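Then we have chain A:
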Amino acid sequence: MSAHDLAVASAAALVLAGAAGTALARSATRLVLSLGAFLLGVALCFLALGSPLLAAAQVFVYIGGVLVLVLFALMVVGRGDGESPRVESRHDPGAALVALGLFVVLAIVTPKRPSGIAPPEMVSPLAVADVLLGSGIVAFELAGVLLLAALLAVLVIVKSGGER
Partner candidate 1 sequence: MAGVDEFARALEDTPGGGVVLTSIDAISNWARGHSLWIMPMGTACCAMELIAASFSRFDFDRHGSIPRPDPRHTDVMVVAGTITKKMAPSVKLLWEQMPEPKWCVAMGNCAVSGGIFHHDTYSVIRGVDEFLPVDVYIAGCPPRPESLQDGLLRLREKVRSESISPSRRRTVEGLLPLPGGEKR
Partner candidate 2 sequence: MILTVACAGAFALGVYAVLVRREIIGILAGAELMLGAAAVQLLVAGSGEFAAGASSFGLILLVVAAAEAVVGLALIVTAYRRAKRSRIEEFGEVSG
């Protein structure tokens, strides 16, 4: 088992543990901690798959931005008593069965990368830029439009909430 395999395995373990914590945790503190572990694990996976740009962007956008916002929303919604707010869930065998079936199907169907092969070459940010501004220009522009729409939507939502 090479160092790269070990890195991949630890990243995968972090992803799985973080996901389990996020789905099953009872207190909001644990939920946020697990979500942070999951997002960090995803960033490590990106790094192990040879995309440092995507890993840095993941840390920048998710851990520095989205996770902070989640914590922020929890602080706003769950304040009052000193306790960490509880996150309720209604566990149900049907849902578990659906999730399990999905897991089996996904694990069988999705394409795999054989383990034990050499670490992939690092994708340079220039190559990504070539794709984004070349063949992927439509998707890139659409993502920009989507971001603008999201920005306007947030402004409208927050504005209308403040009126009452």
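Please note the rule applied: a residue touches a chain if its C-beta (ideal position, glycine included) is under 8 Å from a C-beta of that chain, and two chains touch if they have at least 3 such contacts; residues count from 1.
How were these picked? Simply put, all candidates are chains of the complex that A comes from, given by their letters.
Note that the structure is predicted; figures quoted are calculated from it, not measured.
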Single touching candidate for chain A, where 1 or 2 all sit in one complex: 2
Residue numbers on chain A that touch candidate 2, as the complex places them: 8-9, 11-13, 15-16, 18-20, 22-24, 28, 31, 35, 38-39, 42, 45-46, 48-51, 53-54, 57-58, 61-62, 65-66, 69-70, 72-74, 76-77, 87-92, 95-96, 98-100, 102-103, 106-107, 110-115, 120-121, 123, 127-128, 130-132, 135-136, 139-140, 143, 146-147, 149-150, 153-154, 157-158, 160-162, 164
